[in-house]
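What you see is the complex with one protein chain gone and the rest in place.
Naming follows writing order (A and B), and every chain is counted from residue 1.
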Amino acid sequence: MGTTQLLFWLLSALSIFSAMMVLISKNPVHSVLWLVLVFFTISGHYILLNAQFLFIVNLIVYAGAIMVLFLFVIMLMNLNKDAEPQKSIWMKLAGAISGGSLLLIFVSVVRSASEMQSKQALLKTGNIGLIDQLGKTLFSEYVIPFEISSVLFLSAMVGAVAIGKKH
Amino acid sequence: MPIHSLLDATVVNTANNYFPIGVQLLFAAGFVATMLIMSALLGPKRKTSDKLANFESGIEITGNARQPMAIKYFLVAILFVLFDVEVIFFYPYAVNFRELGWAGFGAVAMFVGFFIVGFTYIIKKGALIWED
Partner (left out) sequence: MIVLAFDFALFLEKLILIAVVIFGSLGVALYTTFAERKVAAILQDRRGPNRAGPFGLLQPFADGLKLVFKEEIIPNTSNKTLFIMGPGLAMTAALMTSAVLPWGNKVELFDRTIALQIADVNIGMLYVFAVVSMGVYGIMIGGWASNNKFSLMAALRGASQAISYELAMGLSLIALVMVTGSLSLKTIVEQQMLPGHLWNIAYQPLGFLLFLVCAFAECNRTPFDLPEAENELNFGYHQEYSSMKLGFYLFAEYVNMFISSAIMATIYFGGYDIPFLDESKISPNIAAILGIGALMTKIIIFIFVFMWVRWTIPRFRYDQLMNLGWKKMVPLALANMLLTGAIILWLQGK
């Protein structure tokens, strides 16, 4: 077992643990912080795959921007009253069963997907994830999706203003 | 203008370069934790209920701080998320824009055009007005 594998297992265990803690934590702010930790560990995985640009974008956009938005939302809420109604045991059981089945489906799909079988991840090698390679591809082959994404941003801005500003 | 091609040999692109950052994170977190524990152990402990109450300019506390706040902050945060993603898009372009030439510049100018349309819409709608 080399350093890479060791780090892989460490990061995987940590990310699964923190993901569980996101669900278990009673305090929503704790959940957000655990989720930030999940993003950190996933960024660690990106590093192991040498996807350096994704590593940093994951940190900037998810851990640094979206999670800050989550924190804002939580702080804007009234956390004094018990907003969350106590769910019955049957609801919890149904949730566990449906969630478990979804997990099973995901696992079986990933295992049977022909593209993924007998393939290994590019560990620490490959230049695809570097910023210059990514930029070349994005601005030559994928220019049109890039432009379309700007329309998407525009609609998101309109939506944000519509929610936040009442007249 | 810079001759960046000369220095391409020094470009670093292996994942190993990130290892020291991980070490530094552990080091910094360890230092911070040690200092916090040390000051918790070294300081005196004479707690009274008045001392442990929240400070509200010396008057009786009414309610607590777990109350809804102005929506303006939320609006700023959500606009920040949107613009942040757009800013990130410019970085891969900026690294490559010499090779991409005017065609790439046109694509980015169009993207910026949409950006500005959205931005003017936000300002016209008064989403960034603070006193109302």
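Simple rule for what comes next: a residue touches a chain if its C-beta (ideal position, glycine included) is under 8 Å from a C-beta of that chain, and two chains touch if they have at least 3 such contacts.
This one's a predicted model, so the numbers in the text were calculated from it and none came from an experiment.
*Asks:* Going by the stated contact criterion, tell me the shown chains that border the hidden chain.
*Replies:* Missing chain, whole complex, touching shown chains: A, B.
*Asks:* What residue numbers in chain B mark contact with the hidden partner chain?
*Replies:* Where chain B meets the chain not shown: residues 1-4, 6-7, 10-13, 17-21, 23-25, 27-29, 31-33, 35-36, 38-40, 42-47, 49, 51-57, 64-67, 69, 73, 76-77, 80, 83-84, 87-88, 90-91, 94-95, 97-98, 101-102, 105, 108-109, 112, 115-116, 119, 123, 128-131.
*Asks:* List every residue of chain A that touches the chain not included in the displayed model.
*Replies:* Counting over the whole complex, chain A touches the hidden chain at residues 1-3, 6, 27, 29-30, 33, 36, 52-53, 55-57, 59-60, 63-65, 68, 71-72, 75, 130-131.
Just so it is clear, only the chains that are shown with their structure count from here on.
*Asks:* Touching chain B in the complex: which residues of chain A?
*Replies:* Residues in contact with chain B: 44, 47-50, 52-53, 55, 57, 60-61, 64-66, 68-69, 72-73, 75-80, 124, 127, 130-132, 134-136, 138-140, 143, 146-147, 149-151, 153-154, 156-158, 160-161, 163-165.
*Asks:* Using the touch definition from the top, list the residues of chain B that touch chain A in their complex.
*Replies:* 13-16, 18, 22, 64, 66-69, 71-75, 77-82, 84-86, 88-89, 91-93, 95-96, 99-100, 104, 107-108, 110-111, 114-115, 117-119, 121-122, 125-127
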